[in-house]
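A single protein chain has been omitted from the complex, and every remaining protein chain is retained in its original position.
Chains: A, B, C, D, E, F and G, in written order; residue numbering restarts at 1 for each.
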Amino acid sequence: MQKSQTPEYANLDLERKKRTGCAEVVFCEGKATAHLVGIYKCLYEAEGEVLGTRASEEQYLAVKEAFPQTCYDPVSRILKIEKEQTRTLSGRIAVCCAGTSDIGVAEEAAQTAEFFGNRVDRHYDIGVSGLHRLFSRIDEIRKANCVVAVAGMEGALASVLGGQVSVPVIAVPTSVGYGTSFHGLTPLLAMLNSCANGISVVNIDNGYGAGYLASQINRLATDGKKD
Amino acid sequence: MQKSQTPEYANLDLERKKRTGCAEVVFCEGKATAHLVGIYKCLYEAEGEVLGTRASEEQYLAVKEAFPQTCYDPVSRILKIEKEQTRTLSGRIAVCCAGTSDIGVAEEAAQTAEFFGNRVDRHYDIGVSGLHRLFSRIDEIRKANCVVAVAGMEGALASVLGGQVSVPVIAVPTSVGYGTSFHGLTPLLAMLNSCANGISVVNIDNGYGAGYLASQINRLATDGKKD
Amino acid sequence: MQKSQTPEYANLDLERKKRTGCAEVVFCEGKATAHLVGIYKCLYEAEGEVLGTRASEEQYLAVKEAFPQTCYDPVSRILKIEKEQTRTLSGRIAVCCAGTSDIGVAEEAAQTAEFFGNRVDRHYDIGVSGLHRLFSRIDEIRKANCVVAVAGMEGALASVLGGQVSVPVIAVPTSVGYGTSFHGLTPLLAMLNSCANGISVVNIDNGYGAGYLASQINRLATDGKKD
Amino acid sequence: MQKSQTPEYANLDLERKKRTGCAEVVFCEGKATAHLVGIYKCLYEAEGEVLGTRASEEQYLAVKEAFPQTCYDPVSRILKIEKEQTRTLSGRIAVCCAGTSDIGVAEEAAQTAEFFGNRVDRHYDIGVSGLHRLFSRIDEIRKANCVVAVAGMEGALASVLGGQVSVPVIAVPTSVGYGTSFHGLTPLLAMLNSCANGISVVNIDNGYGAGYLASQINRLATDGKKD
Amino acid sequence: MQKSQTPEYANLDLERKKRTGCAEVVFCEGKATAHLVGIYKCLYEAEGEVLGTRASEEQYLAVKEAFPQTCYDPVSRILKIEKEQTRTLSGRIAVCCAGTSDIGVAEEAAQTAEFFGNRVDRHYDIGVSGLHRLFSRIDEIRKANCVVAVAGMEGALASVLGGQVSVPVIAVPTSVGYGTSFHGLTPLLAMLNSCANGISVVNIDNGYGAGYLASQINRLATDGKKD
Amino acid sequence: MQKSQTPEYANLDLERKKRTGCAEVVFCEGKATAHLVGIYKCLYEAEGEVLGTRASEEQYLAVKEAFPQTCYDPVSRILKIEKEQTRTLSGRIAVCCAGTSDIGVAEEAAQTAEFFGNRVDRHYDIGVSGLHRLFSRIDEIRKANCVVAVAGMEGALASVLGGQVSVPVIAVPTSVGYGTSFHGLTPLLAMLNSCANGISVVNIDNGYGAGYLASQINRLATDGKKD
Amino acid sequence: MQKSQTPEYANLDLERKKRTGCAEVVFCEGKATAHLVGIYKCLYEAEGEVLGTRASEEQYLAVKEAFPQTCYDPVSRILKIEKEQTRTLSGRIAVCCAGTSDIGVAEEAAQTAEFFGNRVDRHYDIGVSGLHRLFSRIDEIRKANCVVAVAGMEGALASVLGGQVSVPVIAVPTSVGYGTSFHGLTPLLAMLNSCANGISVVNIDNGYGAGYLASQINRLATDGKKD
Partner (left out) sequence: MQKSQTPEYANLDLERKKRTGCAEVVFCEGKATAHLVGIYKCLYEAEGEVLGTRASEEQYLAVKEAFPQTCYDPVSRILKIEKEQTRTLSGRIAVCCAGTSDIGVAEEAAQTAEFFGNRVDRHYDIGVSGLHRLFSRIDEIRKANCVVAVAGMEGALASVLGGQVSVPVIAVPTSVGYGTSFHGLTPLLAMLNSCANGISVVNIDNGYGAGYLASQINRLATDGKKD
């Protein structure tokens, strides 16, 4: 099959998979529907699968018309076309979140990681105001190669998890909160200043980025790239 | 004894004890030594005791010359003249802090509360990166009428304590940290956004304010002011 | 009666009442209506009463269908199911606010405190630009075990009250104002820097948090937890 | 007398008196001593008097060598050469400040206004945590044509004064405070959001600017510029 | 006529005219229509005239029904009931603005000043990118007892005017601009740091505050309050 | 050997190695010399090796007196006592930095990783203003299991690296720069908003945190923790 | 032809072309439709052409009614009336942007420059996460007299371009991004701190300003103004 032409309104990075291991992913928010469909077509031709984030219901319907196998999840807002064959999920990533309002971002992380072939365990609504919820899960969480900690408000979940596990914790601040949470700035700052080790941080609400990074780490643990 | 005259460079609020229950306390930082001695003299005459915060070694030596019974603690920087008779400490306040660098602020809170006649239990270096340290103390902490939670960096101690006790938690952010801790702004924001209930916050490094407020709450619990 | 199951989309902290003295309270804003009804059902089964904050009219109608005894106040946006027997309100909390636009937040504080069994006196629209309004109420305010001071704009009400009473003042900054009030940041900063003692601060517009904390303090004064 | 030449390292605005009613005033901070002396010489020749602000002891000694009649006040840091004849001070300006640490800025305002020929009444250490101090002075303050309100921390003095007088209140935030006072940003924001009328604000610690403006207003009241 | 009762949802400051020289002014934005009408009724009974700011068309129609003589200006959003007899406007205030988008705020200032009996000259769209527009007006502007300088973007108009006149300049930053104008923060900061003298600043878009203050200053110049 | 007692001024987390895989590391900055020596003694007894960061020359001399084998590097400010036997360094981590002023932070990362047994390749002064320097190294960098990207100013190095490799990039903003670099805030924000994938961020100047995390990731790649 | 009168609601700077080389350009956003049409009429009469930015569809339709030759581009939101004769575009400006979402701002820059008679080459979607896209264009870009670099998120495009060319780079941060991009503040800060030389920055999303400045620079290169 010939490589498809990139549409004129975009300059798709079709070499990305070779260079970084993963094909380009589409940030759907704000894209005109017609352009989005064009981009999905181009990427689908090149890769046979497409992952998009922050998609709207309306964008879903437009892409579905072109590709009936398109899947859309309104919680994570992930819009994807997957390959037909069943994917084996390998390794283990724990995606944790503090409250029910953080689930959308947590799912963006979890589904991104799954799209890239990783097995994901979910541990939701285990925030630090009732620590027994977290501790009842901690043995399961410790089995993962990488932990994603999603939290808004004061973001303390990342610190508490970081003190309990021996693998990397990817902290995702969310815009959940009000007043001085400043749309996620407060948990972001808190996570950057964690007293625990092994924690790094991605942008506010960036579940996708966390899922991508968790996938890289889990892949290193399962496939190795030893020296 | 006649009420002493307020010195000309200050306008001391000698009615404050009647109005609010506690005499005026001296914020020593930045005050000229001669002025500070004058203020201590005036307050000592009026009250027979004086509490000062953020004092320097040099200020201590000057006040000590006038009042040999003056005590100074370089950790909390509290400079006080106490009444001779032994004070009975009543009730119970738990002063907790996250790391060893927070001890100065924690001691300012503890010693302020003790000056006002409250019994204080100290629980230091129990930060959330090793939660077993906090949990080994939690039964003791739960005996208090009020908990003071002192923490810098991400300030998560307040949230974790708030979820474990049934009494008010006074959170004191400290300027301990670097980079994006922004001299205490990050723990302050985190504490204001705590997912736990019963937490209120005072200014950065304001151990005195927390000790004063803890004293008010403990006094209500021990003396009552029922209806 | 058997403890109800927590719904799958939430991980309710049904042990919280035992641990902290108060059952979980529902932050309604942003919750899907169906989920909200499920949470109310679960909490009602466990506790026989439910308190929710920041509810919308639409959420009210949905919960009311399941529990006809549900009450909703559009000013405070509190959505509650109360136990049938009349509650005796004990102790005394003074809820004060600076302007008429602050009343919504003040009512959230007042009704939260009442839900938890506290007697509340209201002193509204007594801002510092006309201090006679505050002073005509000050004797009544001084009878309280705890004062809640709700103010937007420059938030000076908390400082003035703090200088006049001997009990804790819980300051609640509101997002009332424009321009450099920065949606409540200015009164929050002002309250944190109050020259008066005994003041602590909660998040912007967090009437609920203030009411909860006032309840804890008032309970200590009325029930005691002496040593 | 011939107009003096402006020194080469400066481009003095010797027409300013004609245009705005007051000659150029020297901001001494950071100026090299030799340059400062040159500027004083040039302005003295042109005007027969010089006003400088934020001067250091060292700058004073250098200028004094050239002009033995130079006066320096270490509290306000004002460095001035006055005309010999006694000045009649007219009108009335009230300069108020909240705490003893604000006196330096208040004196900069007061002495600036006096330099320009205005009578100044001082009301210091009358902060809002003990309002009786302010109210014991309010009748005197009301006699002024203009009120300068100098305060750090939460800056509430301006709002309280603004509600009690019928003349303009010039609010001067000071850098007095710590933590979230942010070197004067908090009182500045508070003053800009005052619920009282007739208040305007100058830069942090800008006592000079307030004294200058108060002088303009007092002059309008005493000399008039009626229509 | 008997003093009217203040409505229960407000605590009107009916003594304000005696204390500060001007009756209470209504900030209409966000007030429920029924409440607003009640407040207008109460103030009208007490004063025979009412001034309101930031009113909406809808609020106008409701107030007009009760008081057919009500006037509303959609540019300034001022909603007022004036006394019948013709008012003599005295003194002279210059209201200047930088661009056409600043006219709404400038009109709020101008009409407020006129409501309080001051004569106002308007100089609009004279921003510093084309200084000939300002200089063609400067002689007229210099006749005023007080200048109001309204500007968004970089707010340089205040500095330029301050350097050309000998009377107070009240600077009003506006939220006109985009990007790093930060909704008026940039002109506010610029105005606070003006290199010219005699400038003070009010809150962003606070035309009313500037008009009120200009009225106080103009009144001092015309009526005097000499010593 | 018996576990040593933790000194009274600290509450060392001696279980941390078991829980998280690495023993506690000492943040030396601000610690009193006597306390620091005590902490080193306690940790040395428990682990036979100690790693400390942000140490001063003076602290080094004090620790060296107790443990002559102590090593100190003034560039990274790392103060360590290592086990005698030669350590085999396994896997491969690439530590890159943009400019020569970033080397201190880069070395903190590199030496931390080496202390924990990882092999580190250094690629310094390869900032984006001369991309040929980076591209001449890119093949070497691609051999690593994890890349640490250290940069101040605009922090673009992380984005460029992120687009060229298939493994995690840990971005470390530094306080190198002036003016609007805001002591590292600007590169931190830039790194959080990178258009490349697989990038996460640690606190400003937190070389230690990056080295620790890189060690965790490299260990997963070399030792695996497969499922 | 007689100079047209400026409409009463505006004070058009009809001398601007003589003074600065370009006639006034209309910032359409927020202008009332009737006013906008009036301004277009006035400028058209004076200049025979009009350029407007940030126009809406609705404004376009209104202006088109008066001037049927009006052109509107919904991507750049430029609304212009051009002279009939074909314009020769001279010199060469390279307008580059990082992602497809930056194209609106890039087009505002490009079309502004073209309106003023400059030849523009467009290089879109060449962001740094896939540098081969930029390098495949670099020879073309190097032919320009001036480069405009439009980017949101971390804004690294400006630094990379600045390191590759010998002519001025005008950096335009865009509000493209989310979370800590803070509506364009992050790329703005990054661009101001670029490690490359020859870069200057305009306001967020200010494509017009960049196009205007690029035109000035290109004109200098083509027409010269030598000495």
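Methods note: a residue touches a chain if its C-beta (ideal position, glycine included) is under 8 Å from a C-beta of that chain, and two chains touch if they have at least 3 such contacts.
Note that the structure is predicted; figures quoted are calculated from it, not measured.
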Contacting the left-out chain in the complete assembly, out of E:76, E:194 or E:222: E:194
Chain not shown: contacting residue from G:28, G:156 or G:213: G:213
Footprint left on chain E by the chain that the document does not show: 98-99, 127-131, 153-156, 159-160, 162-164, 177, 179-182, 185-187, 189-197
Residues of chain G in contact with the chain not shown: 19-22, 25, 90-92, 119, 143, 145-146, 163-168, 170, 188, 192-193, 197-203, 209-210, 212-213, 216-217, 220-222, 224-227
Missing-chain contacts mapped onto chain F: 100-101, 103, 124-126, 129-130, 132-133, 178-181
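To be clear about the criterion, only the chains that are shown with their structure count from here on.
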Which of A-F and B-D has more C-beta pairs touching across its chains: A-F
Distance from chain F to chain E - Cα centre to Cα centre, in angstrom: 58
Distance between chain centroids, defined by C-alpha means - chain D, chain E (Å): 26
Residues of chain G engaged with two or more neighbouring chains: 129-130, 179-181, 185
